[in-house]
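What you see is part of a larger complex, with each chain still in position.
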Amino acid sequence: MDLSYSDEQVMLRDSAERFVDANCGADNLRKMRASEEGFSRAYWKQMAELGWLALPFTEDQGGLGGTAVDTNVLMEAFGRGLLLEPFLTTVVMGGGALKAAGGRDDLIGEIIEGNLLLAVAYAEPQARFDLFDVATTARKDGDGWIIDGHKAVVLHGDSADRIIISARTSGDRRDKDGISLFIIDRGAAGLERRAYPTVDGSRAAELFLNSVKVGADALLGDEGMGLAILEKVSDDAITALCAEAVGAMKVLLDTTVEYTKTREQFGQPIAKFQVLRHRMADMMMEYEQAKSMALVAALKVDSADPVERRKAVSGAKVQIGKSGRFVGQQAVQLHGGMGMTDELSVGHYFKRLTMIDILFGNVDHHLKQFSAAA
Amino acid sequence: MDLSFTPEEIAFQNEVRAWMAENFPADLRAKVEAGEKLYKPDLLRWQKILAAKGWIAPAWPVEYGGPGWTPTQRYIYANEMALAGAQDLPAFGLKMVGPVIYTYGNEAQKAHFLPRILSGEDWWCQGYSEPGSGSDLASLKTKAVSDGDDYIVNGAKIWTTGAHDSDWIFCLVRTDDTGKKQDGISFLLIDMKTPGIEVSPIIIINGDHTVNQVFFTDVRVPKKNLIGKENEGWTYAKFLLVNERNGIAQVGHKKHTLRRIRKLASATDMNGGRLADQPGYQTRLAETEVALMALEYSELRFLSGQKTDHAPGTEANMMKVAATQLQQSMSELFIEIAGYYSFPYDGFRDKKGSNEPPVGPAEAGGAMFDFLYGRASTIYGGSNEIQRDVIAKVLLSI
């Protein structure tokens, strides 16, 4: 039993931290949120060159065979830097879906090269956090399929070259069977998108599928068996988001400590006030517990035991939700009025943590998942 | 001890309710129900309607234009306004500088300013906070130096809500810095069109432009715009802060918001049922409603003249803490209704002239907007930490 990072993991962390410290952060975010795609293609290219886009894929697939812990090393650094590039959607989610479905190592190769951006359109307006609540339908059309429906809040759904969508090939809206995954081109006829910025400075889109025709090869994995893949994608994404949140919380704590040591009120630095000191001690403890649970998720998300995996991933999401809320809200509070401004970085980290709390199910949702697994 | 209203009070309640239904403009009502914020043009329109009716300043003495209501009538009025979804008009003129002027101002000041406040002709903002002063308000540094019949004002104010929309600003300025910091402060009324004033917007985390910095460079202010006596402004400032805290609980508005939450959560799918019926959400909703009942009856007790048992005089401090915590937890209930649709967010793009409908359900955008803005409520007006300091000081010294 050994819970320390390997030398390789330390190197990966250092290189990722160097990258985000040099390129990312709140200033970059304010610049990028005014741009068309909301992130930098040049950075994406660099990330490919650094090998990061290859990390979770097997050596057969041209990847590096990294574990979930390795991915989390990267994600923690990305969280520290408010990195905007679509690593989560393309590599973790899109790549994860391709890996789980099998048969499309060609596309994985393109991801690794940095030539393919993916988005996974799993949510629907009525579904909230239930992956199986799918009203979008795909009906047979010769060898291929015709897809109709509305996919909601697809992260990076505007810039993605291809989109993996869940659609129902049989059963009723909330059946767990009968969900299939399809990969479609951004330019497919009948695919309308409404793109918009999101509160964290990134971008997403509503996708409207109006009789979108796809070929037989658009089906990923077995017909009707898509839910298990979605669940794995969701768990991998949660695991990655937990690490990202840990990185963001670390910055907020550092920033808050620094700010309170310099900001003076009533003739002394506010870091001298015991109430604020204890608040920061609590923030620090929340951070450490979040970090422990992010580790649990990474260590167990690939466990063969479904109860162990569920408890680890949902437990981590619960902890991240609570800790992120506390650390984020208190960071704003301790920055006072300045914490409310767009100018300081603290609000941007706070907003990202608020979004992470909701993504793939909030605290309530995962407490219920956790209890159901017991 | 009696909760009930007299027949006259019930008649008054019915009158207010009927008038509101008739006169609060339907388009504004629709915006409020959709969680949209009202800006100056909308608010000014509503102010003129209320002013014409004579209901614009419930607490003002009759001689200055108030309606001459009893405290219970004022309570009923505020409650009915809120339940009808009518957003409060900005407090700076009507609830803050107005009472200061009719209490401490001279006859000329009263005659000039009060009617213009009531009519909305003058829109006011508040120059209290300064960069660096934070919760330590009395540490302010903006200086007013006597020069014949004028003061020359230099300095900067921050977090000035609505400065970009305002005609006048009431300012705390330092006219003497030899004594302790609460002394030597004066209360000045300054025309925002005076040369040397610069307003610089501060964009906050919800993307909105509400607050500003206001810079004063050799701004010449006639001494006739000094309220009361030079160097005694702290007295008027404290009077105003107490006024500001009256009604801080905003019980009526919170009831209205809770109704919206309940309605929307009952119309929101979850787990094959309704969000409002999910045990976790249902529990938080009930907890919120209990907290609101406690807030309401605490306010009623205090309005009846009761003091807190252990720290008399800190009622407003207590209400500020309880009300802002409640407001923040209500905004979290809203976020939960919106779910993924709390993400779409165009607050940082210019919305003016856009006719695009919101992404997702109409109320979703307002959820994140209010949640983010609401984080300020525990900071401004004396942070909740300061409120607890004040309470503890009284609690531990008597």
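By written order: A and B. Residues from 1 in each chain.
Everything below uses one rule, namely that contacts are C-beta pairs under 8 Å (C-beta built on N, C-alpha and C of every residue); 3 or more make two chains touch, one makes a residue touch a chain.
As the structure is a prediction and not an experimental result, all values here were calculated from the model.
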Full-complex stoichiometry, written in the displayed chain labels: A x2, B x2
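Just so we're on the same page, only the chains that are shown with their structure count from here on.
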For a test of understanding, state which residues of chain B touch chain A in their complex under the given definition. 129, 132, 134-136, 139, 158-159, 202-205, 207, 269-272, 275, 278, 280-281, 335-336, 339-349, 359-360, 368, 371-372, 375-376, 378-380, 383, 385, 388
Within their complex, state which residues of chain A touch chain B. 33-34, 123, 125-130, 152-153, 174, 194, 196-200, 204, 206, 263-266, 273, 275-276, 329, 332-333, 336-337, 339-343, 347-348, 350-351, 354-355, 358, 362, 364, 367-368
